[in-house]
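Sharing a structure here in C-alpha cells format.
Left out: one protein chain. Kept in place: all the others.
Letters A, B and C mark the chains in the order given here, with residues in each chain numbered from 1 onward.
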Amino acid sequence: MNNHIEKVFRDPVHGYISVNHPIILKLINTKEFQRLRRIKQLGVTSEVFHGAEHSRFEHSLGTYEIARKICDYFSNNFRTQSTNDGLWDNNECLVTLCAALLHDVGHGAYSHTFEHLFNTNHEKITCQIITNPTTEINQVLKQVSLDFPQKVASVINHTYPNKQVIQIISSQIDADRMDYLLRDAYFTGVNYGRFDLNRILESMRPFNNQIVFDISGMHAVEDYVLSRFQMYQQIYFHPTTSSMEIILSKLLQRIKDNFKNNKPIDNSLVKPLEPFLNENWNIKDYLKLDDQLLNSCFNLMTNDNDPIIADLADRFINRKPFKSVIYNDKSINNLDKLKKQIQKVGYDINFYTDTNDTFDYPYSQDNEITFINKDHSTVKLSKLSKLITAIINQKVGEKRFFFPKELLSNDDLFKQEKNLFNTYIKNGHILES
Amino acid sequence: MNNHIEKVFRDPVHGYISVNHPIILKLINTKEFQRLRRIKQLGVTSEVFHGAEHSRFEHSLGTYEIARKICDYFSNNFRTQSTNDGLWDNNECLVTLCAALLHDVGHGAYSHTFEHLFNTNHEKITCQIITNPTTEINQVLKQVSLDFPQKVASVINHTYPNKQVIQIISSQIDADRMDYLLRDAYFTGVNYGRFDLNRILESMRPFNNQIVFDISGMHAVEDYVLSRFQMYQQIYFHPTTSSMEIILSKLLQRIKDNFKNNKPIDNSLVKPLEPFLNENWNIKDYLKLDDQLLNSCFNLMTNDNDPIIADLADRFINRKPFKSVIYNDKSINNLDKLKKQIQKVGYDINFYTDTNDTFDYPYSQDNEITFINKDHSTVKLSKLSKLITAIINQKVGEKRFFFPKELLSNDDLFKQEKNLFNTYIKNGHILES
Amino acid sequence: MNNHIEKVFRDPVHGYISVNHPIILKLINTKEFQRLRRIKQLGVTSEVFHGAEHSRFEHSLGTYEIARKICDYFSNNFRTQSTNDGLWDNNECLVTLCAALLHDVGHGAYSHTFEHLFNTNHEKITCQIITNPTTEINQVLKQVSLDFPQKVASVINHTYPNKQVIQIISSQIDADRMDYLLRDAYFTGVNYGRFDLNRILESMRPFNNQIVFDISGMHAVEDYVLSRFQMYQQIYFHPTTSSMEIILSKLLQRIKDNFKNNKPIDNSLVKPLEPFLNENWNIKDYLKLDDQLLNSCFNLMTNDNDPIIADLADRFINRKPFKSVIYNDKSINNLDKLKKQIQKVGYDINFYTDTNDTFDYPYSQDNEITFINKDHSTVKLSKLSKLITAIINQKVGEKRFFFPKELLSNDDLFKQEKNLFNTYIKNGHILES
Partner (left out) sequence: MNNHIEKVFRDPVHGYISVNHPIILKLINTKEFQRLRRIKQLGVTSEVFHGAEHSRFEHSLGTYEIARKICDYFSNNFRTQSTNDGLWDNNECLVTLCAALLHDVGHGAYSHTFEHLFNTNHEKITCQIITNPTTEINQVLKQVSLDFPQKVASVINHTYPNKQVIQIISSQIDADRMDYLLRDAYFTGVNYGRFDLNRILESMRPFNNQIVFDISGMHAVEDYVLSRFQMYQQIYFHPTTSSMEIILSKLLQRIKDNFKNNKPIDNSLVKPLEPFLNENWNIKDYLKLDDQLLNSCFNLMTNDNDPIIADLADRFINRKPFKSVIYNDKSINNLDKLKKQIQKVGYDINFYTDTNDTFDYPYSQDNEITFINKDHSTVKLSKLSKLITAIINQKVGEKRFFFPKELLSNDDLFKQEKNLFNTYIKNGHILES
C-alpha cells in the first residue's frame, strides 16, 4: 500500500482532511500549532453570528487540505516533463503543504486589533515561529533539511523562487481564501459564501510559472468572486462586529495609557500583557497570549478600579456593542455636533466614540484572474464575465460613526441632550447639514 | 403589525432564531446568559472533532427556537377549548420559552468532569441562578411576575403541574435533545445526527396531559432514535474524548490533592478555584468560572513545579491524549499486568491510568415514545417499528483502559517493559488471559 | 383541531407541501393538473443537465406552497384592520392559492417551441382551462362560487383588482420565480440558484396596494437577483439547450411543411398533431398532447420516409445536438460563407442552420423591487445595493450560429469544404472579417 495515510480529521467543510506525510502530522502536534485552537478565526464576529466560534486551527487544516488537493491534482495531471515546460514540479509539494498549514501560525489574540495597538505583525511572526530554533515547529521542519524552515518562510513572505507555489498560498484564488470563505459561511450560517470548490480545483492549471484556470471553469470562478464580495459586505464588514472591535481597541488603549501613566491594573492580570506594554517582547511572550487568556483578563477587569476599564470590559465581555450610523462627505460636518452631546451626557469621547470606514474592491484589475483557452491563449476574467466587468474597480462600502447605545434611549436625566442627538439621525444615517 | 419581532439571530442549524418577546431578549442580554458563550457545548470533544467549538449559548438559543416552534404550532392548531380537553393552554408559552432558553444556564466550566470532582450539580445551579435575587436573570424574570422565576425553575426540576410543558423541555424527544443532536452533528461534521426536525414538529400533538406524535410521523421519529444512537456511539462515546476527560479529571484531582496537602500551586492561578477547593463556594464564585478561564490556568500550569501537574496540563492544553484498549470480563484480569509495566516505566498509575465504560440503551422501554392513531387510540414506538423492536433494551458500549501513549513506542530505556506491555494487546483489545 | 391538514406531499425543495384546503386537493387530483406530470419544467434542458427531469406538476405544487407561506405569514402578521390601511385581506387567500397552483396549467408539450410554430399561447390557454365548463378544474373551482373560476383567471391575466394578489403570483420576486429558481438549481445540480427563501418570505410586507420588502432583507433579495442572473447565464441560456430547441423547431416545421404539401407522415403518428396542423384545435385537443406523446411520435419518426424528418428526429431523440459558435456585428458578415460550405456538404440550410440571440437584463429599472424603512418611507433596490447599481440595465448575452456537428470533423469526402468552414472559426467565435 503505497499511499499510507497517517491520520484523517473529520471536517465539516471538506468532509475529511487527510494527512499522508509524517512531517505534517508532527507539525499539527506542535504546541505552537495546537495554540491556534484557542484563537478564533473571526475574532469578535461570534458576538454577531453566534455560530462563528471556529478556530484558526481548523482553518489552517482546511487550507492545508485544499493545497493538498491542488498538489495531488497537479502531480497526477500536470507534472513537469522537461525544464521550462511551465508545468508542476512534484518536489514542491511538501514545501507547499507546510506553508499552507503554517500560513497563519503567527496570528495572535484578537490579531487585527492587537496588532494595531502593539505594533505586532502576524505575517512576520509567522516567519519567525517557523525559523526560530526555539520552536517545536522549527525542530520538525529541520527534520526535512536544515534550510527547509527558511524555504517555508520564504513562501509565506513571497520570496520563494517558484511562483506557482506562492500563488497556491496567496493570490486572488488561493487555498487560504477558498477555505476561509467556505468555512466562515458554514459557521456563520449564511449561504453567500458557498461556491463550487471542486469545479474550481479541477479548472486549475500550472502554466508558464503561474496558476491559470481552464476556460470551462469561468462561471465557478465568477461565482467565487461574487461570494467573496457578498461575504465582505455581510459578514466581515458587519457594523456590529466593527463596533465590538472598537470597544476592544479602546479597552486595550486605556490599559496602555494607564500603564504609561503608572496607574496599573491589578498586577497579576496584565502580567502576560506586560512585555507588550513595555514594548519589549519576544516570541515566547507572544505565544503565551490567546483569545481565551485575554477574555479571562477582561472578565476580571469588569471589577477594575478605573471606571472606564471596568465599563469597557463589561461591554466587551457581556456583549453591549456600540451603536452606529452612516455618514458621508456631506453629513460629516454633523459629527462634531453628535460628539458634543455625547460628551454632555458624560462620556469621554476618546474612549466612547469612533469612526470607521470599510471599503472593498470586489474585484480589481491589478491582480486579475487568468483563464486559458483550448489553444493555450490566455484571457482575463473581466473580458469573459459581464458581471465582473460591471463591478471591476468599483469601490463599495460605507463610513460609520460609533457611540454608546445609551444615547438612543431617552428615559433619564439627559433627556434633552439625547433628544438633540437624535435629531441629527434618520433611518440609520446622519442627516446632511 | 401584531407580531412584532424584537430580534433575529442567524443560526447555522435553524436558519434563523426569532425573538418576539421582550423578556426573552432581555434574558439573552444578561451576563449569566452571555457567559454561556465561553462554555463549549461538548467540552473537550473539539480536541477530536475540531469543528465542535460551538457554545452552550447557541445551543440554548436553539433549544428556545424549537420550543418556540412547538408553542406556535400548538397555539395555532391545538389550543384548548374547554377545561380538561387535554389540549394546549396558550398561557404556558412564555414559561416554556424561558425554561427552554435557560435550561443549561447552570452549566459550568467543563461541567461533567468538574461536577464529579467538586460535587457541584448543574441542574440545581440552573434553578439557583433563576431564583437567586442577585442574578440579572432573576431580575428580568420578576418583570413578568414575582413568582415567575420559581415557575420557570419548577419546569426545570420537573415539578411544574403542566406535564406538557415539562415534556417539551425534557423527555425522549424534547427541544433540548433535538437541538443538540442537530447542532453537534453540524459542528462535528458527521451525517448521522441529521433527522427530519420539521416532520417531527408537525407530528407533535398535545394529548391528555402529555405530548404524543401523529402516527404519520413514525418513520421520522424512528430515524431520530437511530440518529441519537449513532451520535452516542460515534461522537459522545469517542474514546479519545474520554481520554481527554480523564486527563482533565486527573489534573483537577492532583490540584485538589496538593491543595489539601498544603502544596499549593502558584496562588494567583488557583484563585478562582479556591472556593471550590475549600468546599465553600457561592453562585457568584461559580459564575466566574468558564472553559476559557480554566484553559488559561492550565496553560500557565504547564510550567508548574509539580511535575505531574505540569505534565498533565501539557497533555491537556497541547492535546496529547492517553491511548486506550478495550477489555471485557475475561481480559480484565490482565489489567493489573498492564498497570505493573506502566508503573515500572515510571508513571504514577493513579494519575496516568484509568478505566471507563460507556454504555447506552439506544432506546429503553421505560420511557417509550407514544403515537396517536386517527381514532385517537395510542400505541408505543416499539410496537410500530421493527427496527426499534430489535434494539429495545439492548445495552451497547464498551469498556476501555487508558494509559500514556508513550507505552506504545519502544525506542528508549524501557524497551523491555513496553514490549511486555504490548504482548497483552492485539487489535486494540486486551487479550483474554 | 382547527387547522386540519388534508394532505402532505414530500418535496425535495421545500421539505413538505401542505394542503389544508379541500379545494386545493381536488384541483391537484383533476386530470388537467395530473397531466402536468408529463410535461417537463425545463423542456429539452435535461439533454444537457441530466438531473433536470422535474415536471411542471411539482413546480406548480411548489409555487402553491410558497404562496401558501406568504398568505399564512400575511394573515398572521399583517391582516387588514380597516379599509384602505393597505394591509392584507384574509379573504384573498383562496384565490391566491388557486392562481398559484394553476398558473402553469396551460403549458403544453415543449411549450415554448410549440407555441412559436403553432400560434398557441400557454397563458391564454391557462385561463381557458380555468373558465371552460368542460374541464374538471372548472368544475372544482365552481364549488367555491360560480364566479370563482373567472376570478382565478383574472389573477393570471393581471386584471384582478387586488394588486397584492397579482404580485404574489407575478412580479420581480413572486412565488413562481422563487420556486423555479430553487427547483431548477436543485435538479440541475448547480449551486447558483440557491438563495435564502425563508429570509425573503419573512421580509415581505403588504403595503399600500403592493408588496414591499423590509429593509433588513436587502442582502437576501440582492442575492436572489444575482442567483436569477446566474441561472439565466448558465442554465436557461445554455447553448446546447438552444441547439436542441432548434432541432425540435426545425423538425416541427418540416412536419408542418410536409402536411401543407400533402406529403403526410405515417397517419396514425401525427393524429394528435392534426388539429394543430389544420389550425383548427380546441382545448380537448390541446390537453391530449404532452412531452411524452411528442417524444413517442418522434421516436417512431426516426424511421420516416422523409430523410430530413428521420434525421432530425434521430438527432432529437438520440441527442445529437447541433454545434454553435458566437458571432457579433463584425463577424456576422461571415455567416453566409459558413452557410455556403454547409450547403456544399449537402445540408438544407433551412433545416440545418439557425441563429439565436439570448439576451437578458439581470435587473431593469422598469420594475424595481421596493424596500420599506422603519419610518415607512420606501426605497428602490438599486439605491441600496452597489452590486445591483453596477448591473442595472446592463444587457448581457450572446449571439450564436448553429450547424450540424459533422462540419467540425474532417474525415470524409467533404474534407475541403469542412476545412474551409473551420478557417472562419477560432476558440468558439466566428472570426471578424
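What we mean here is this: a contact is a pair of C-beta atoms (placed from the backbone, for glycine too) under 8 Å apart; a residue touches a chain by one contact, two chains touch by 3 or more.
What you see is a predicted model; the values in this text were computed from it and never measured.
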Answer key for B:Q34, B:Q233 or B:T302 versus the chain not shown reads B:Q233
By the document's definition of touch, the residue of B:N350, B:Q365 or B:Q394 touching the omitted chain is B:Q394
Touching the hidden chain, out of C:I24, C:V190 or C:I215, is C:V190
Which of C:P22, C:G51 or C:G346 touches the chain that is not shown? C:G51
What residue numbers in chain B mark contact with the hidden partner chain? 191-192, 194-196, 219, 222-223, 226, 229-230, 233-234, 362, 373-375, 377, 386-387, 390-391, 394, 396, 426-427
So which bits of chain C touch the chain we can't see? 9-13, 15, 29, 31, 34, 37-38, 46-47, 49-51, 53-55, 57-58, 61, 186-190, 268, 288, 290-293, 295-296, 299, 314, 317-320
Tell me where the left-out chain touches chain A, residue by residue. 1-3, 8, 15-16, 76-79, 196, 198-199, 202, 216
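Simple rule for what comes next: only the chains that are shown with their structure count from here on.
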Rotation angle, chain B onto chain C: superpose the C-alpha atoms of these two copies and give the value as a multiple of 5 degrees. 180
Closest chain to the overall C-alpha centroid, by per-chain C-alpha centroid: which is it? A
Could you check if the interface between copies chain A and chain C is built from the same residues on both sides, meaning over half shared, or from different ones? same
Count the C-beta pairs in contact for every pair of chains, then give the pair with the highest total. A-B
Roughly how many whole angstrom separate the Cα centroids of chain A and chain B? 31
Report the inter-chain centroid distance for chain B and chain C in whole angstrom, where each centroid is the mean of the CA atoms. 50
Mind checking the centre-to-centre distance between chain A and chain C? Centres are C-alpha means, answer in whole Å. 43
What parts of chain B, by residue number, touch at least two of the other chains? 15
